[in-house]
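The complex appears here minus one protein chain, its other protein chains still in place.
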Amino acid sequence: MEQNNKKTTSTHSIGIYLWIWGLLFVFSTFSYLVDWYNFQGLLRWSLIIFFMLIKAGLIMSIFMHLYWERWAIVNVLLWPMTAIMVFVAIMTAESKYTFFTRALFFVTGV
Amino acid sequence: MDNEYNNNKIETKAADSSSGSYVPPADNIPASEIPEQELYHAKSFWTRWVFCQDAKVIGVQYALTATAVGLIGLVLSWGMRLQLGFPETFSFLGPATYYQSVTMHGMIMVVYLLTALFLGGFGNYLIPLMVGARDMVFPYLNMVSFWMFLVAVLVLISSFFVPGGPTGAGWTLYPPQAILPGTPGSEMGIVLMLVSLSLFVIGFTMGGLNYVITILQARTRGMTLMRMPLTIWGIFTATVLALLAFPALFVACIMMTLDNLLGTSFFMPEIFTMGEQLGTTGGSPILFQHLFWFFGHPEVYIVALPAFGIVSDLISVHARKNIFGYRMMVWAIVIIGALSFVVWAHHMYVSGMNPYFGFFFATTTLIIAVPTAIKVYNWVLTLWRGNIHLTIPMLFSLGFIVTFVNGGITGLFLGNVIIDIPLSDTYFVVAHFHMVMGIAPLMVIFGAIYHWFPLISGRHLNQTLGKIHFWISFIGAYAIYFPMHYLGFIGVPRRYYEMYDSPYMTTGVGLNQFITVAALIVGFTQILFLYNIIHSAFYGEKSEKNPWKANSLEWHTPEMPPAHGNFGKDLPVVYRWPYDFSVPGIDREYIPQHVAPSEVPTAKVEKT
Amino acid sequence: MSELDISRLPKGGKGFAHDFAADQTTFKGVPWGKAMMWIFLLSDTFIFSCFLISLMTARSSTIAEWPYPSEVFGLTIFGVEVPLLLIAIMTFVLITSSGTMALAVKYGYERNRKMCAWLILATAIGGLTFVGMQAFEWSKLIFHDGIRPWSNPFGAAQFGSFFFMITGFHGTHVSIGVIFLFIFARKTFRGDFDTGRRGHFTSMKSDYKAIEILGLYWHFVDLVWVFIFAFFYLW
Partner (left out) sequence: MFVAVIFFLIIIASVVFHIWSPWWWTPVASNWGNIDSTIELTFWITGSVFVAVCSFMSYCVWRYRYRPDRKAEYKPEDKKLEIRLTALTALGVIALLAPGLVVWNKYVTVPENALKIEVVAYQWGWNYRLPGDDGILGTTNISLINDENPYGLNPEDPNSKDDIIVMDADLHLELDQPVKVELRSYDVLHNFYVPQFRAKMDTLPGLVTFYWFTPIRTGDFEILCAEYCGTGHYAMRGKVLVDEKTDYTNWLAKQITHEKMLAQNKENKKLLTAEIKN
């Protein structure tokens, strides 16, 4: 039932997996340290996102082999994220609007 | 395509020589990239007809279940119409019953009938046949998908029998009212509805993965994406939309179930209802609406896109002409699908969301009108200079065009944010969406059933009954929904149990009675259709092979109806698109997809 | 049967155009099961995205105080307040199991049955540890800190709701993964993938490719945790 092309079987040296594994540890530690040193505001925000994206990228590209996949599947998997990004953008604006309306019209802390 | 890469492609693609003179191409086809699919052949009655792994049987199972539940939806609509046309005549219809009917009618028709019928029914039956595969890629998962759907339907039906009855929250299930005591069915009904929807999503995901992977990875040799029938394009895009849109519904269902059962405050702000504080804090009802419509708008196209695809094929076959602008049609389907994810909040113009969203969503919504209009133009341009057989599928296709154009242009009213303000939540909306995603897709479904019934059963449906069915359904449905727009202009809100004591609404009485009578007539005509199907399945006129002289692969199986595994010993090899009708330079009126260019050397076909 | 030699196909953007214009398979060299898992994960991504978007909406639209996760999830070890300690350990456990899974996939391709089986087992145990720690975390929050899905003593009620819902949904994914990992470990030890033994339900032949598919799922679970860690615990 499945395709059986032995030629396409790709194995990678064990080293690359161990490297990525180590990097994931390091970046997880970094993102933990963001909390440990209690960074706040924009710095915290950007550092968290930065480490998160790096880790996600490493897992997807190496562990999930996306780096070695053909563009057809990579594009198919990544483009739909645009819809999510639009959703995020809209909901950011929406929740800000909700917050301001509430702060303007409602008593807080009752 | 660049020639240097043609080592793996069929030679015909490279044969479009630049010199301009047509050179008959060689037919050599490289061997398959994918090994022969192993199939589980049924050994007993149970595995052959009940727990069957054959996509064709699963498709019929889906279709029958969806039709059965759709009939319930139809009967519910009669109750609503009786109340609206002749209020205070029928004592069994109280406001609670009325709202429960409205809700269940909407949900059944949109999700359990149309989605399941187009994707589960037509999708399962047609995809493997039309792309030249033996079966779906995961027959077992496909079977489980149907059984999940059946369980979802049973859970839904069971809500009619629980204390408090089914939910009456409207098909949009907006919280807070969906789970507060002021709404009928807020005890068990809403929970069962949410559970049923979640099960439907899970079951559909199993099926949907099958459809997508079968189309992407299991086509036969020569079947490039740009040679697939538009039916497949429609179903494919709709399935992709469903796989990406249903998650939002699933999440919304989970969160509302928790709000209901555990008393969380996802969608529940501070609420003072029926004289007491509810104790919830800080939630946002608008969040639910965003999630719901992030699912709900693509859902409209989940229903519409397969209809677009199927109707293109019906028109082309029965007008004996290639579909006009195939590439445009494909791109239009894909663009509509992609855009459908960024227009959802046009259902929420009056919901109290951030008012500046109106600009963005009105713009994106009206942009969708462009590819949609192109599709309409291409359908009528396909008729132009065709040779139109007014068969029943063709009649239904024509009916589709009229109802769809009508419903589509009223969509331009509602999509344009400022016009939506007076019209939203009135009968204008009801008329609009029934026209565009009720009647129009149903026209296609009927046409498709008349078209493919010979393939499924080996017999024709009765033509006379079919014509009666068409004319009553089409004219009747048009008579129901066209005048209904004007109720909306007066300002009659939807979901009103009765409304006649308003001074300026009394004018609508006669119109409402007319609509009710028309609706009952159209509804009862469907019994004629069911009789036709059941009777013809056993006693209908025997059909010869390929009765409509179509080109696509499903008509060219060794047996008709096709056996398990679809295509005999060898899978067909495809050399052309399915629209080579009336090709010049050759006597044959049509050239099926698997006819090699060497068999029709004089045909002046264009490259596909 | 002629082999499809993927290495000879064009790469990158040209490859994209080529693959979509080609017949038979659009994802060249991708088995059906793997393609299905990818598309399923895409759909699942949308589920988790919707959860996280809802979290964001609730959090930035509530006028009540949002609890500070760093303190809520802190542990006191030997009298020292360590923020987010348990979560950090859980993160490392999950990454470790992801690493072993990646190696298991590699050995599966090399048809190294023993190595592959042990690594799958290690992954399963890692996953089980994670679930166990999550159970501990839940019980601590419920019984010790008094956090309930509908309310909590620290602030906005949605904090608890989203915590239990999102980690619960992720935990369900992990648990399902653990079950499959154990089943696959047994199958690998038994040599199903070498003998092509037929599946109990689907009656289809077993193949080492299944391990890569399971691996994709497991890495996805890890991937989701990266986002939950960032958006729920660190934010």
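Labels for the chains are A, B and C, by order of writing; each one numbers its residues from 1.
We adopt the following convention: contacts are C-beta pairs under 8 Å (C-beta built on N, C-alpha and C of every residue); 3 or more make two chains touch, one makes a residue touch a chain.
Because the structure is predicted, anything quoted here is derived from the model rather than measured.
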Contact set of the excluded chain (shown chains only): A, B
Identified contact with the non-displayed chain, of B:127, B:300, B:314 or B:401: B:401
Hidden-chain contact residue, picked from the options B:478, B:529, B:548 or B:567: B:478
Hidden partner chain, touching residue among B:42, B:71 or B:412: B:412
Where the unshown chain meets chain B, residue by residue: 95-96, 99, 168-170, 174, 176-177, 180, 182-184, 269-274, 277, 281-286, 319-322, 324-328, 350-352, 355-356, 358-359, 362-363, 366-367, 369-370, 373-374, 376-378, 380-381, 383-390, 395, 398, 401-402, 405-406, 409-410, 412-413, 416-419, 421-422, 424-426, 471, 475, 478, 482-483, 486-487, 489-491, 493-499, 502-504, 507-508, 511, 579, 581-584, 589, 604, 606, 608
Residues belonging to chain A that touch the chain removed from view: 98, 101-102, 104-107, 110
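Everything that follows uses one rule, which is that only the chains that are shown with their structure count from here on.
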Chain A-chain C separation of Cα centroids, rounded to whole Å: 13
Inter-chain centre distance, chain B versus chain C - centres from mean C-alpha coordinates, in Å: 33
Chain A and chain B: spacing of chain centres that average the CA atoms, whole Å: 35
Set of chain C residues in contact with two or more other chains: 4, 9, 20, 26-28, 30, 32-33, 35, 42, 46, 49-50, 57-58, 61-63, 204-205
Multi-partner residues of chain B (at least 2 other chains): 33-35, 38, 244, 284, 287, 290, 294
Interfacial residue positions of chain A with respect to chain C in the complex: 1-5, 7-12, 14, 17-18, 20-21, 24-25, 28, 31-32, 34-36, 38, 44, 48-49, 51-52, 55-56, 59-60, 62-65, 69-73, 75-77, 80-81, 84, 87-88, 91-92, 94-96, 98-99, 102-103, 106, 108
Partner chain B, residues of chain A touching it in the complex: 1-4, 80, 83, 86-87, 90-91, 93-95, 97-98
Residues of chain C touching chain A in the complex: 3-7, 9, 11-13, 15-16, 19-20, 26-33, 35, 38, 42, 45-46, 49-50, 53, 56-63, 70, 83-84, 88, 91-92, 95-96, 98-99, 101-103, 106, 109-110, 204-205, 207, 209, 212, 215-216, 219-220, 222-223, 226-227, 229-230, 233-235
